[in-house]
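All protein chains but one are shown in place.
This part shows subunit A:
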Amino acid sequence: MDLLNAFVALSNFVLIPAIAYGSQLALGALGVTLIYGILRFSNFAHGDTMAFGTMVTILFTWLFQSWGISLGPVPTALLALPFGILGCMALLLFTDRVVYKFYREQKAKPVILVIVSLGVMFIMNGLVRFIIGPDDQRFADGERFIVSVRTFKDMTGLEEGLAIKTTQGITVITAVIVVAALFWFLNRTRTGKSMRAYSDNEDLALLSGINPERVVMITWMIVAALATVAGVLYGLDKSFKPFTYFQLLLPIFASAIVGGLGSPLGAIAGGFTIAFSEVMVTYAWKKVAGYALPESLAPDGLAQLLSTDYKFAVSFVILLIVLLFRPTGLFAGKSV
């Protein structure tokens, strides 16, 4: 039995990746939940919005790299991020102007808007593939590790190594900053309060002199920022491939629904719930169990509950359980 090594292995393969992945999901789910709370529909185009924002960021990253600009150990993508956000904002505001505005004025039912967002999704999907291609793009540069396996082993003398990727560190730090800024914005500023008021009671908000178009515009801008940040962090951590972003839609929606649609706090809790479940269920526990259990009990097989190919099934099952037993989600958002 060697609990210390077991914990290091657990951190290396489960805790740290899950925290990073959870932060990315939480940021994505925040965007979904904001749209649901304020514009009142489930935005199926969110995954591809993330892909678009990330694509713009990648293009700017390449531009900066060709100019020889870099941030040293930190990925150049962070420098390109603001441009990605602006590009994404432009796209979303344009989409709103030419598509969603029409349906809003018709006072279309949410289910119609969901189908409309499905159409928008296909267009964005095509747009991204058209511009950058359907292939994998790696755009992370700079230092790869904050702590590498070798330095960790040298430092502690432990048998098991622990690696923290730069991208994982950046993901967590950025997520904390973005979430703090968002909550400050929603709770403390007049604009944020108008958004909450509009989400709480649309009729009354209109009769309180709140301009709905402005609330909608600011919502899209915030969503664009969240989506791009989430997309870029995910892309830095793994890699950028348009189809993967489309696939992310499921865990992101699962996070938003598990936490309670319309509840920002819920989206964060949901993101981490989904991420931890996904990573823990698909991780091969052989190594950790080998350290933690007496030798006679150590598993012969991989002790992996589910192949990583099925990782999306995990979000699906959690989604089902939540919808069956607590349809409003953990933080009692609006019922679906």
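As a convention for this text, a contact is a pair of C-beta atoms (placed from the backbone, for glycine too) under 8 Å apart; a residue touches a chain by one contact, two chains touch by 3 or more; residues count from 1.
FYI, contacts and distances are computed from a predicted model.
Student: According to UniProt, what is the chain that's been left out of this complex called? Choose from "Circularly permuted ATP-grasp type 2 domain-containing protein", "Acetolactate synthase", "Acyl-CoA dehydrogenase family protein" or "ABC transporter ATP-binding protein".
Tutor: Per the UniProt record, that chain is "ABC transporter ATP-binding protein".
Student: Which one touches the absent chain: A:40, A:129 or A:193?
Tutor: A:193
Student: Using the touch definition from the top, which of A:169, A:212, A:299 or A:327 touches the missing chain?
Tutor: A:212
Student: Which one touches the absent chain: A:86, A:115, A:221 or A:289?
Tutor: Once the missing chain is taken into account, the touching residue is A:221.
Student: Which positions on subunit A touch the chain that was left off?
Tutor: With respect to the unshown chain, the touching residues of subunit A are 185, 189-191, 193-194, 196-197, 200-201, 203-212, 214, 218, 221.
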